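Notes to accompany the following structure.
Yeah, one chain of the complex is gone here, protein chain that is, but the others are all in their spots.
To keep things simple, chains are lettered A, B, C and D as they appear, and every chain counts its residues starting from 1.
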Amino acid sequence: MQELITRAKELLADGTVSRVLGWKKGDMGWDPEPAYFEKEEDLKDFVYNPFCGANLSKYLIAAGKLPGTTLVFLKPCDTYSFNQLTKEHRVKREKTYIIGVGCHGTLKAEKVLSAGIKGIEDAAIEGDTLKVKTLYGEKEMPLMDALLERCQVCKGKTHVVFDELIGAEEGEEAGPGGLAGNRFAKVEELEAMPPKERFAFWQEQLSKCIRCNACRNVCPACSCLKCVFDGNQFDSSQKANADTFEEQMFHIIRAYHVAGRCTDCGECSRVCPEGIPLQLLNRKFIKDINTFYGEYQAGADTESRAPLTDFTFEDVEPGIVSERGGGR
Amino acid sequence: MQVENTEFRPKIVAFCCNWCSYAGADLAGSSRLAYPADVKIIRVPCSCRVNPMFILRAFQRGADGVILCGCHPGDCHYTTGNYYTRRRMTLLFSMLDYLGVEHGRTRVEWVSAAEGVKFSTTMNEFVAKIHELGENVRLEDLRCKN
Amino acid sequence: MCECSCGGKTKPDTLIPMIGVITDIRTETPDVKTFRVVGRDGKKLFEHMPGQCAFVSVPGVGEAMFSITSSPTNTEFQEFSIKRCGTLTDYLHNMTAGEEITVRGPYGNSFPVETALKGQNLLFIAGGIGLAPLRSVINYVLDKRDSYGAVDILYGSRSMDDLVQLKEIREVWAKTPGVDVYLTIDREQEGWDGHVGFVPSYLKELEFATDKTVLVCGPPIMIKFVLAALTEMGFDKTQVYTTLELRMKCGVGKCGRCNIGSKYVCKDGPVFRCDEIDELPPEY
Amino acid sequence: MHRIGVFVCHCGTNIAATVDIDRVVAAAAKEPGVVHAEDYQYMCSEAGQLKVREAIKEKQLTGIVVCSCSPRMHENTFRQAAQRAGLNPYMVEIANIREHCSWIHKDREEATEKAIILARAAIAKVMLNAPLTAGTSRVVKRALVIGGGIAGIQTALDIAEAGYKVDIVEKTPSIGGRMSQLDKTFPTLDCSACILTPKMVEAAAHENITIYTYSEVEKVTGFVGDFHVEIRKKARSVDMSKCTGCGVCQEKCPSKKAPNEFNRGLDKRSAIYTPFAQAIPNVPVIDREHCIKFKTGKCGVCAKVCQAGAIDYEQKDEIITENYGAIVVATGFDTIKLDKYDEYAYNQSPDVITSLELERIMNAAGPTKGHLERMSDHRAPKSMVFIQCVGSRCADNRGKSYCSKICCMYTAKHAMLIRDKYPDVDVTVFYIDVRTPGKNFDEFYRRAVEEYGVHYIKGQVGKVAPQGDKLLVQGVDLLDNRRILMETDMVVLATAIEPNPDVRKIATMLTASIDTNNFLTESHAKLRPVESPTAGIFLSGVCQGPKDIPETVAQAGAAAVKVVGLLAKDHLVTNPCVAKSDTLLCNGCSSCEKVCPYGAISYEEQEVNDHGIRETRRVAVVNSALCQGCGACTVACPSGAMDLQGFSNRQILAEVDAICR
Partner (left out) sequence: MYRIDKSRLAELFAAISGNQDLFLPLRKADQTNYGLWSEEECFDLDTLKTVKSAKDCFFPQSEVLYRCKNEDGKLSIDPQKLCDRPFVVFGMRACDVKAIEVLDRVFLSDPVDTFYAARREHGTIVSLACHEPEETCFCKNFGIDAAEPGADVETWIIEDGLYWKPLTEKGEALTVSLAGLLENADAASTPDAAEKAEKAVAKEQSSIREIIEKLPLSHLDLSRFKPENTMELFDSPLWEELYKPCLACGTCTFVCPTCQCYDIRDFDGGKNGVQRYRCWDSCMYSDFTMMAHGNLRTSQMQRFRQRFMHKLVYYPANNDGLYSCVGCGRCVSKCPASLNIVKVIKKMGGEA
């Protein structure tokens, strides 16, 4: 962390960047907030630890409108979002100085707290163990139990775009302790369910939705200036789910709109106050796209055509859905 | 004895592209090839004009099935429109299925202007399928229901 | 067992509207029409005070707040002058007499016609559609002519065609004793032999004495310059009343939208004395 | 709020017989916004249109709905009527209660209900219509004809004669097409070449006609009035400007093993060749696949013998780009492959031939110099069997469901010619039906039977089996209800014709629709038989459906007239139903641009005022001259900024709502 601060100070001092976008210590030790630092002395509050889950790439849309260059710290999976945003002309690469930071997984604070660890001050990952510094001394727990779901099935440690790397080695193995989980496992499990059960699962999950729009507003792919659900082009303006249909409608369309653009950064699931596994919707699209149209990782580059704005003459017919059945 | 009329009359929305499928439907008409009156056609310039929003809206409003007809791949009046449709609908239908909404309620069929027969058989088949599935309750908005 | 006071004994919630029938539509200007509305029974929907507003709605199209432009002294109907500027107003403009709408109100406070304004000399300054709320006061004052002092009306608009209620202004107001009407339009126009120029500058030209209470309503930019002019002319802010923009949803100070500082425009306003406005955070 | 008028057409009894018109009128009148509803026998008639116009004026209608036949039929009629009454033509919507309702439903109650719903949907839509104004686009005064057969040649000649430039693109080294392969034509027995060649020469010599032979259309973009076409002129390896057509190269060419396409592969040709003697242009091409020089690098005989020095082994394919106002497809036909018809032993015996092969055998320039002989042993046959409908009128999927139309007549022609020239040859024809509608056709057929003694047997042949040097034919005579087993020397198959296989590729390029049999679809089967539904694309000859030469020539002329009618205009009115982007909603993400097939979307940095927020944004801009209104962009756009005029999101949703109500 100190290395990051030192480098940030250097870049601020030599005028390479006008501000630093990183994380700032919160009140609790487990709630660092995304923050801008404009002066070297502000960086005393800078923090980078496994609680820093926020993907900062979306903030760069706003940062791109400010004068000067913004230094941003991006974790490996955040860089995919940045690339995707670059591709969609939403961020300005030339106004961004990216330091790729190493990541061994980010934590779901609730999980750590509910494991009975209180008075958290800091945390560090050592192998497959999470070591937490607390007011009551150092506590430990298995890393897997504390990670955000997205990190349990980490898709890689590669930074796809950066100006320099600190604390990260290119080509590091994916996943905590180098073990990548199968990110489609849960999707497959759902696909295997009978339709009734699947419907019940989603009904129960989506009925929790309070339409706070946190998933949408945090999502780097949902970068519309005005969401269709805020405007009335489709008579689609919604504020609250007044009917079970609207819960589904919002999430289906949101997932559809980011299909082929979603990098699977998992922010939607991370921020959902109701713990809805929203990334399972996005991953379903990713899985289908991979199956039907070949492996595609949104944000891996800035040139490729997104699957939904592309086609081949030999694409499968929509009938495939009923032919293969079982939601697969 | 009073016979209650409880026969299920599905509501079916068919989006037809102007150049092929709508003309195919016209041909079915001029050839007097019958299909159930439950099918109501909406004319769109191209199948690629059909937004998933339209399909969900139809279900919201109580449609029991939505079918989308366009030119055969390769024959699109606008060259490539139906290729996009094909991808969009494949993914959308797959998602609906994944959410537990019966996949038989949605269908894409390529019907050319010369395929009046196909149009009619497709509609007959689709309506039969919807009869099999019964009323749509999973994607319906109760506020639109009596 | 329910033993509460509900169940038909109380009047319906203030959010539940009444059905209004449009009995007459007058085209005032190319984009303003005045709608005359009564209840289904042909009677006035409700009693109101000058400056108050009501929500007009076409179900399924939208709902918006409009100031009531008719005077409370009118015992037959209410009138709304509505400028075309969005989905709902577009719809309203295409309606015909005999059609039904919903109306709820009246909401908000009113100009203090029975208190602070009583016995005063009054100067009304209006711009464009801003005449709508003031017209209610003007007619109220003219109907109770004896209770008020001299009345001056300064009214301006973009062009001759954009002057609302021109017929009434010329045929009624201008002919009432003790009432002086000053009209102005922004730019020269054929067929107009009256004053040309913006309202604030005309105001300064007119050099009114400061023994008046001023009621201002119009576009924000006009109000800004009028207030400056008034200060320049020696008026105190406590002598000036205006109405704030009608950004409301519920009308009863609960939905949170119209909250400015500790005030709720729809409940504590829309009429404010200018010194009160100065105490609010600048979010209006 | 609009003031909508609804006009319900009886269409005689076409609609009124199954739809209760009064109920439709009553129901429509109750819909919000409807201020006028009436019905009439024939809305499209002048009297009906007058009613529409009068109502528009009297009731100050701002939108109208006509409940009638398909909009593909009369949308334009009513748009014009509206316009004449001072209403924007795009304030008209049609509810299709004939093709989509009265004609397919028998139950009056059901049909009436559906008609009401369709009317309601159209009313809901028109409530959201906005007046649209059409723009204009230029018309390039040049036409392209794809295919240089008789259809293409005739079309080109007629267009050229009207004073417009026209280019013919022909795939093979010479124009002429199928007709040039024919010996005689029915029912006049004219020599095919004798009547075709002058046309070919005329086309080649015409100052308005440019012929690209050995060339193919590679790419087509643009739209009616302004197509941009890339033509690949395949390397001929012979310099056309130098070649004198002396023919020495072909004589001296050592490689003479290439199957002769012109003679349907019945004999061989040299690697450098002109397909036939009267070829136009009379310039050979080198078939690089069979040329020794190209295969091994050694040879070069032709170059050595060519005194004009026209041989150019280095020649490359050339891409010609040209703009056209109209395109005529005249790609013609081929006979179907007989792989699926093993029972006729076509692949087992060289003495089982197709009619087109017989045509070459009978031709003086053919493989046998016009002598009727068996291909196996060059003996003259003593008996011949003709089998009709091979692959035509086929119920299974081996062949074609349609009638190839020309076979009955050419078989009669063949039989007659054979009996005339070789009276000792016994000729039997197996047929399902003999179809002879056409001027002098039946007379012709009767002469074959009556004057020339051709045996016609109504019945099908089940099997042809080579037996020794004979062919054993098993068939049935349906009239006598007996089985027939006969030996014969030659069997001629009246093979079904099908559109040239290349037409699929071409149709795709042109976005012209094609039917299940690969015939190009006409815009209207009765009233617009030579126009494709795609504006600016016209159809000539067999690519549209089976036809004989006079029909082809007639259609070619018709297509030419349509082309001339188009080219005579200085500009075209464009479709105003184009995409439009809402600047305030646009994110500038480029999704729409990616799916636009016309490159009609570009991006601009624009100053915007978004409810008080002023900033510069990258926003999509639609070039309405290029946009064709498919709507692909509207769905690609996640924020809903892109919408399609005339088929807007809200209009379609209103229709959905009205239908599901």
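By definition in this document, a contact is a pair of C-beta atoms (placed from the backbone, for glycine too) under 8 Å apart; a residue touches a chain by one contact, two chains touch by 3 or more.
Remember, predicted model here, so these are calculated numbers, not experimental data.
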Among the chains presented, those that the missing one touches: A, B, C, D
Selected residue (touches chain absent from view) among C:D41, C:E190 or C:E283: C:E283
Residue among A:E40, A:D163 or A:D230 that touches the chain left out of view: A:D230
Which residue of A:A115, A:V271 or A:I320 touches the chain not shown here: A:V271
Touch residues of chain D, complete complex, unshown partner: 30, 32, 611-613, 657, 660-661
Missing-chain contacts mapped onto chain C: 2, 4, 6-7, 10, 12-17, 19, 59-64, 85-86, 89, 98-102, 245, 247, 249-250, 252, 254-257, 259, 261-262, 281, 283-284
Touching residues on chain B - with respect to the absent chain: 61, 141, 143-146
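The criterion applied here is as follows: only the chains that are shown with their structure count from here on.
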Intersection of contact partners for chain A and chain B: D
Per-chain CA centroid nearest to the all-protein CA mean: B
Chain B and chain C: spacing of chain centres that average the CA atoms, whole Å: 52
In chain D, residues with contacts to at least two other chains: 595, 636, 649, 653
Contacts with two or more other chains, residues of chain B listed in rising order: 51-53, 57, 74, 80, 84, 88
Of all residues in chain A, those that touch chain D in their complex: 65, 87-90, 223-228, 231, 233-236, 257-258, 305-306, 308-310
Touch list for chain B against partner chain A, complex: 51-53, 56-57, 59-60, 73-74, 80, 83-84, 86-104, 106-108, 138-143
Residue ranges of chain D in contact with chain B within the complex: 70-73, 96, 98-101, 103-107, 110-111, 113-114, 117-118, 121, 504, 507-508, 511, 513-516, 519, 521, 533-534, 577, 595, 597, 628-632, 634-636, 644, 647, 649, 652-653, 655-657, 659-661
